[in-house]
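Only one protein chain is missing; all other protein chains are in place.
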Amino acid sequence: MAGVVVRNIERAPLETIDALGRAGVATVHEAQGRTGLLASYMRPIYAGARIAGSAVTISAPPGDNWMVHVAIEQLQAGDIIVLAPTSPCEDGYFGDLLATSAIARGCRGLVIDAGVRDVRDLTQMGFPVWSKAVFAQGTVKATLGSVNVPIVCANALINPGDVIVADDDGVCVVERARADEVLEKAQAREAAEEDKRRRLAAGELGLDIYGMRPKLEAMGLKYV
Amino acid sequence: MAGVVVRNIERAPLETIDALGRAGVATVHEAQGRTGLLASYMRPIYAGARIAGSAVTISAPPGDNWMVHVAIEQLQAGDIIVLAPTSPCEDGYFGDLLATSAIARGCRGLVIDAGVRDVRDLTQMGFPVWSKAVFAQGTVKATLGSVNVPIVCANALINPGDVIVADDDGVCVVERARADEVLEKAQAREAAEEDKRRRLAAGELGLDIYGMRPKLEAMGLKYV
Amino acid sequence: MAGVVVRNIERAPLETIDALGRAGVATVHEAQGRTGLLASYMRPIYAGARIAGSAVTISAPPGDNWMVHVAIEQLQAGDIIVLAPTSPCEDGYFGDLLATSAIARGCRGLVIDAGVRDVRDLTQMGFPVWSKAVFAQGTVKATLGSVNVPIVCANALINPGDVIVADDDGVCVVERARADEVLEKAQAREAAEEDKRRRLAAGELGLDIYGMRPKLEAMGLKYV
Amino acid sequence: MAGVVVRNIERAPLETIDALGRAGVATVHEAQGRTGLLASYMRPIYAGARIAGSAVTISAPPGDNWMVHVAIEQLQAGDIIVLAPTSPCEDGYFGDLLATSAIARGCRGLVIDAGVRDVRDLTQMGFPVWSKAVFAQGTVKATLGSVNVPIVCANALINPGDVIVADDDGVCVVERARADEVLEKAQAREAAEEDKRRRLAAGELGLDIYGMRPKLEAMGLKYV
Amino acid sequence: MAGVVVRNIERAPLETIDALGRAGVATVHEAQGRTGLLASYMRPIYAGARIAGSAVTISAPPGDNWMVHVAIEQLQAGDIIVLAPTSPCEDGYFGDLLATSAIARGCRGLVIDAGVRDVRDLTQMGFPVWSKAVFAQGTVKATLGSVNVPIVCANALINPGDVIVADDDGVCVVERARADEVLEKAQAREAAEEDKRRRLAAGELGLDIYGMRPKLEAMGLKYV
Partner (left out) sequence: MAGVVVRNIERAPLETIDALGRAGVATVHEAQGRTGLLASYMRPIYAGARIAGSAVTISAPPGDNWMVHVAIEQLQAGDIIVLAPTSPCEDGYFGDLLATSAIARGCRGLVIDAGVRDVRDLTQMGFPVWSKAVFAQGTVKATLGSVNVPIVCANALINPGDVIVADDDGVCVVERARADEVLEKAQAREAAEEDKRRRLAAGELGLDIYGMRPKLEAMGLKYV
């Protein structure tokens, strides 16, 4: 099954991708029916980064980063590398040299269900990474994996070309074909929230804004 | 057992609470006999926050944040929301809308043995949270829990109205009735530490300041 | 086996130590054949610190920090305290008072396979710590351990006087006797990387720079 | 706070305790409103044991089992020792000698949020243990803890004299004062389940037995 | 996205399924190119069970087992229930009553990325379960999920009708359409292993049987 590089993948329009990025992980995840989140152990190496991009996926053997080099050739501006090892691994598949190369091709960041290293350099370069671990452990280049095949990364299914949204809340994947529909719902959600935010800031209660009191009473909630 | 909201809880005086907050988690925990710490997995969403307040407690079903809305109505200025799910859960019970509402009622922060989301917004709003996870996973509003009942949160017993102290070291609970006594001990401890800090900074050794050498020798410590 | 303090340990030259620190954890680890890393759960209490120093080791009972006081007397300028509990423990063995004392003796930081507290103060003092946990839990002074004996810390063997390198990527140990040899290899590695970094930044691919294409083809990699 | 042994604790009647044991953990937990479970990491050292008894509680320092000896003197026939360390610890506080002593006093088992050792012997002796870890690590006898004080064990509050029910599903605590009421509900629940079990075994569906179809349809469940 | 039950799913032939079950998890996983394994935390509730069957999948909200009742109606003889919660959860979704119902419909077992309870009863009934946890924690019936939709379970993608193979080594999924091809490879692999097993038992070395010595020497392995 390993040993395949898919060259031509479809991507969502950059305008859609960028707008999903502005909406952010929590909103996008809600907009698509509370689906698409990667596991909560996927944490950013520095606070404040918010990106969205098209997934270039890598299925890599444990402790072997050969396929990262292969994947970089497939990158286009606006892409995000998404790597899942074929078995659990914390090794540092990626560091500042690979980031230099990825940036040269317009890559926006890395999502990796394994380790990353040179995080001080990556932070200074402004190259954001969401990873399972920060670990300097080096890797070999001895066994084939695949590029741009469907992967399961941190318990989420990701197809090449899917839209990845990542910020301080974590990482969310949006199916490419649903990107426009999800964006529309995300924007509707944001608009609706704006009004609620204003009312809540003014001291109104969610209990009243959302009309929860009758239902809570019907369910039997007792105030004592 | 679920389905109860206790409206009138007693709180410690704000002066006591604020002074406990200035003493900080490590000192308060020592002052009350090395008790009251929540588990070390409870981490702040941003560095540098130090708060103290009265616990408004929530016992919530997994993946259901309905009771947070109910609890917000019970908040007074100086309160901290403390949420424990009835079974382990990492879902994001709380985000920027709920924070907006809580801040409007004078809430000082959130301690949650589960997940939180919108952490970038919460950071910008200066609303501190100590949580088990950062996770965008949304929740439902379908099942009752309780507000202001005793809870076990991150392996510590917390009664409504207890004083919560939280900083970069974690979270500590002080029984309401013991708050003044603990504060007194904490302040005594701080005063005693000041002198030691000065002597240690000047190069004196703890071995000498604390008179440890004879006891170490008696226990059989050998220098080779 | 416990109850021993070794007073005279050999250390590597400070020039070597400092140069290893500048090379950083990832490079040093590669330079010595991908060995010497401590487990990835050893994380810094604040970002950006980079240190190197000679290990003064502590083997301490769980929840007992008596030996830290004993070890501080053994510190020289340029040393790093490295503590391993004799069984897994997260307690806060070390806080701002001990840091004050350690700094007075020229100590550069702490590596501890357990907990640390007062991290806000330690951050303000600029005293870096790599630890398994941040936990305010206090310790006792009741049982002997040892100072400057070989320890296994976070799954790595560390002898007193070994060189410790620590930065945002984690912690690496270099055997004292190999320090110069490892430094030489690390510097050669850095020099070689500089040229590659420039070429990668200019858009050349690792596939070409490292001549990987023929080998990948021979292994059967297929582009589709 | 440490250093106290409470000698006279109240216990529930043995008939109630034994009946709760026969009902088992899952049923008892449901009968008291889905409360009282200890964390799922508390696992039995061998399969098939089912016990119930009165809690004799121990709050013990990490890595120090002195208080177990103290607690054994307080045991009566039908008791279960419940130990929580004051900070997380996996050490083996308890082995075959202590079990021999506990059995001599009629003790029915051990629930320990830490480690246990000699599990082969304990299994042969038929002395059941639910623990966080199996770990041979020895402990010291240097610091005081307390016996028969309220403890939080594996995220559950346990008061001395509470009823502990433990089987292959884990461990549940029942407040002493509620023991009879919980037993009654547990037995009602068991009776009700018997009929359902028979109908389900005969091929009837829960969807029909519980009348779920209309509500599922109202909620919008679609069959395709 | 939730709220859908797919009624007619395709299944692989029972002969193929049964033969895959006899081959076992390790062999099947190798036969399909080292893919398809669920995470190693999925453990059987008792040793010795070996099953294979067609996946009837459930996507369930955390702490809500309503959809299990819905799924049971969709079971055919030879099926295995595979449940993934929509966010991480350890609750006991399944116990002896549901097992009674599932067995009545010919179900062969349960694979659940969450908790299970009544394990003593399930063991006596011979109903095998692979789960993330054993936990008595009860669930509610308040929110819709889906049945027979694609799910990611313990980091593996599972489509309804895929073949599940489970034994003491864990759980493996085989795409329905590839079942025959994988079986063929698995059987070829077993045949090849038989001869090797005999030779290894007779004292021949893998180094010789697999002709590894020249390659090891070429790689630079040194005997000292």
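The letters A, B, C, D and E name the chains in turn, as written, and every chain counts its residues from 1.
The rule is simple: a contact is a pair of C-beta atoms (placed from the backbone, for glycine too) under 8 Å apart; a residue touches a chain by one contact, two chains touch by 3 or more.
The structure presented is a predicted model; accordingly, all values stated were derived computationally and were not measured.
> Quick one: jot down which shown chains the absent chain touches.
A, C, D, E
> Which parts of chain C face the unshown chain closely enough to count as touching?
Here the touching residues of chain C are 1-2, 32-35, 37, 39-40, 86-88, 150, 152, 154-157.
> Please identify, in ascending order, the residues of chain D that touch the omitted chain?
3-7, 46, 66, 69-70, 72-73, 90, 92, 95-98, 100-101, 103-105, 115, 117-120, 123, 133-138, 141, 144
> Please identify, in ascending order, the residues of chain E that touch the omitted chain?
24-26, 29-30, 34, 37, 40, 43, 47-48, 50, 167-170, 172, 193, 196-197, 200-203, 205-207, 210, 212, 216, 219-224
To be clear about the criterion, only the chains that are shown with their structure count from here on.
> Going only through chains that touch each other, what is the minimum step count from chain A to chain D?
So the least number of steps between the two chains is 2.
> Please state the rotation angle, between 0 and 180 degrees and to the nearest 5, that superposes the Cα atoms of chain C on chain E.
Between chain C and chain E, the superposition angle is 180 degrees.
> If you average the Cα atoms of chain B and of chain D to get two centres, how far apart are those centres in Å?
Each chain reduced to its C-alpha mean, chain B and chain D end up 28 Å apart.
> Would you kindly tell me how far, in whole Å, the mean C-alpha position of chain D lies from that of chain C?
It comes to 42 Å between the two C-alpha centres.
> At least two other chains touched by the same residue of chain E: list those residues.
Residue numbers touching two or more other chains: 86-88, 90, 135, 137.
> If each protein chain is taken as a node and each touching pair as an edge, is the resulting graph a line, ring, star, complete or other?
Graph shape here is other: it fits none of the named patterns.
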